[in-house]
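Submitted below is the structure of interest, expressed as structure tokens.
Our next item is chain A:
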Amino acid sequence: MSTPPLTSTDAAPAAPVDLADLTPLAASSTTTDPKRTGFHHHHVALAPSLPELARVFTSAGYFLEMLTCEDRRLITPALPKMRLVQTWNRFDGPADRHLVTCELDPGQVAPSITAVAPAADWYEREVFDMYGVRFAGHPDLRRILLPDDSDFHALLKDFGQMDRGSEEGT
Partner candidate 1 sequence: MSDEPRGASSDPEADPTHPEAYVLNMGPQHPSMHGVLRLKLHMIGEEIVVAEPVIGYAHRAHEKMAENRNYLMFLPNSSRIDYLSGMIYNIGYCQAVEKLLEIEVPERAQYIRVIACELNRIASHLLWIGTYVLDIGGVTPFLYCWDDREQILDLLDAITGSRLTYSYGRFGGVTMDVDDAFLTGTRTFLERMKSRLPEYDTLVRKNVIFIERSRGVGIMDRQTCRAYGVTGPCLRAAGVAYDVRKSEPYGIYDRFDFAVPTESAGDCLARYDVRIREIEESLKIVTQAVRDLPAGPIMPDKPKKKFKPAEGASYFAVEAARGAFGMYLVSDGSEVPFKLKLRTPSFSNLSSMPKVLAGTMVADTIAIVGSLDIVLPEIDR
Partner candidate 2 sequence: MSPPETLVDKLDSPWLGVVLGVAAVLGMLTVNVLFLVWLERKVSAWIQRRMGPTEVGPFGLFQTLADMLKLLSKQLITPRHVDKPLYHLAPLVVFVPVVAAASLFPFSAGLVLQDLDIGLVLVFAFGGLAFVGIFMAGWGSNNKYALLGAMRSVAQNISYEIPLILASLSVVLMSGTMNLAKITALQSERGYWFIVLQPVAAVIYFIAALAETNRAPFDIPEAESELVAGFHTEYSGMRFALFFFAEYSNVFIVSMVATVLFLGGWSGPLLPGPVWFFLKVYALVGLTMWVRWTFPRLRFDQLMSFCWVVLTPLAILNLLITAFVARLV
């Protein structure tokens, strides 16, 4: 068997994304301790700036590692929110994980970033499937894991919540 060199065929590893490009797009940006949280940076963004943020990340050579959602409506009942969560990371060099969170009002439609990061296609479908969050501009927003005719969004906190391990549903 031939043994090609163990290094990547690409040229110099991509430089970390320029934080100066990100800060104008985010409502707040903080640096966190990756040893404790696993994130190197945390950006809180507003929904309209999500595609632009994604563009900055992809053009810096980052990939969309994960996109999900949190149902935070019951945490602060006075200010019910759904939180979109993205993590971006890079292939070359040590990990540089950026956490992007975005608070949505219940029922608010988020802009899709599929056009910028194709990886978001299935993740956004999953978020729609599990949380009912809709994405404007998604090419094919259908359920992905649950049956097409389901009438529920399974990961919402008010669906099928069990009381600390007891089998009675609410």
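Here is how the candidates were picked: all candidates are chains of the complex that A comes from, given by their letters.
Please note the rule applied: contacts are C-beta pairs under 8 Å (C-beta built on N, C-alpha and C of every residue); 3 or more make two chains touch, one makes a residue touch a chain; residues count from 1.
Everything quoted here is computed from the prediction, not taken from an experiment.
Taking any copy into account, the candidate from 1 or 2 that touches chain A in the complex is 1.
Residue ranges of chain A in contact with candidate 1, taken from their complex: 1, 4, 6-10, 34, 36-39, 58, 61, 63-66, 68, 70-71, 75, 85, 87, 91-95, 97, 99, 117-119, 121-122, 130, 143-147, 154-155, 157, 160-162, 164-165.
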